[in-house]
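Removed: one protein chain of the complex. Kept in place: all other protein chains.
We just call them A and B in the order they show up, numbering each chain from 1.
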Amino acid sequence: MAESTLVIVVRRVAGWFTPIINLERIAYILHRITGFYLAIYLPLHIISTHNSLNPIAWEKELILYSSLPIKIGEIFLVFSIFFHGLNGLRLLLVEYFNIFLPKKLPSSLYLERTLSIHNPQKTFLYLVIILSILLTILGTLYLFNILVLR
Amino acid sequence: MIRRAVDTKLVSQIQEITPKTITKLMRVKIKRYDPETRKMRLVEYKVEVSRYDTVLDVLLRIIRDQDHTLSVRYSCRMGICGSCAMMINGKPRLACMNNAISLGEAIYIEPLKNFPPVKDLIVDMDDLFKKHRSIKPWLIRRDEEEQFTAKKEYLQKPEEVDTYRIFSTCIKCGVCVAACPTAASNPNFLGPMVLAQAYRWSADSRDEDAKIRLDIVDSIDGVFGCHFAGACSASCPKNADPALAIQYLRRLVLTYKR
Partner (left out) sequence: MRYSSIAKWQYWTAIILIVVLSIHIIFRIIPSSYDKSLEYEQVRDNYSNKLYAATLTVLLFVALFHGFNGLRVILYELSPRLGRVITPIILILGIIFVIIGLLTIAGIYVFP
């Protein structure tokens, strides 16, 4: 009996997580999850900002923004923007411009260790993760009015 | 001059080299595919494993002494043919290149992931080889007549060989495909092995028409299906670094003047 599309999709998403886990794979999974979240958030944001043209509708929006589930969603949104942006920059530099990849390959027949998933690309990945977490913390402090810039 | 009765230093050196005869009773759990019921079943065996046995040695001992119906693909038993790729303790590896005792108390073996099973630990590799053939893994020369009636070899400098040498060490075992998250979710994805070989042939200075190959890999099922998870390079038993080849291939596809 043919499997339903939902079962196939769930099984394929589960396939992102197994069999081995390395840091670049975690970045790959997070990039997809944050990208999906941003792609869903964007149309909602466009609709919500359209309500800023009507003061009564905008007041209702502000009441919605102050609710806890939306605040938690906004924290994940902050993480999504920073992680997806910084990781996207890393992928752009590595995939399009081949920066952080060796320009000249060694003459030996067998590598002692792989070149692509080690330094210098790995260092940039660590930087992306650390910066994302730091900026998310700053963003969360701003969201809860703890960090005020002026 | 003092002559010692026994050269203790030499004896200890020999004792280090000689394999110890200590064996360990290990539990080997194998997930076998039954083509008649089309289901997987878990079978457990207890095997005496000695210090330098590989997982392949253990499997062959099971077949010889306990269960001759167990089906396993193997050939060279030294990590060059790529036949014995399987999931060992959750990771895709070559059975002949992994020491059994170092895996812990029990060994859990399954057929290679992302490939349809045929029987027991044997999987169907036809689709992989079909995809490999589709990217034309041979030298494409403008003058085909000359290629088949060449009067001399095609000259190549060592620096020119360096650009693809490590990618040519690929043994086509399929371990990278088992590790790849995109191959797990998209059955039409060419896979890291095929894309790395597409780069190997396109980067070869003796190849004259890479455009044909680049057009074939230029799709979401080709090089743009890869998003650099790096699992292929992390699990490759020959360190052939397919992820590196794919990133070079992507730049080639994006910047090649057609």
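One rule holds for everything that comes next: a residue touches a chain if its C-beta (ideal position, glycine included) is under 8 Å from a C-beta of that chain, and two chains touch if they have at least 3 such contacts.
This one's a predicted model, so the numbers in the text were calculated from it and none came from an experiment.
Checked against the full complex, the candidates B:185, B:202 or B:247 give a single residue touching the omitted chain, namely B:185. Although one chain is not displayed, its contacts with subunit A can still be listed: residues 5, 8-9, 12-13, 32, 35-36, 38-39, 42-43, 46-47, 49-55, 57-59, 62, 65, 81, 85, 88-89, 92, 95-96, 142-145, 148-150.
Counting the whole complex, the residues of subunit B in touch with the unshown chain are 182, 185-186, 188-189, 215, 218-220, 222, 224-225, 253-254.
The definition used in the following text is that only the chains that are shown with their structure count from here on.
Measuring from the averaged C-alpha position of subunit A to that of subunit B gives a distance of 32 Å. Remark: subunit A residues 12-13, 15-20, 22-25, 27-29, 31-32, 91, 94-98, 101-102, 104-117 touch subunit B in the complex.
Residues 87, 90-92, 113-114, 158, 162-163, 165-166, 169, 178-179, 181, 184-186, 227-231, 233-236, 238-241, 243-244, 247-248, 250-251, 254 of subunit B are the ones touching subunit A in the complex.
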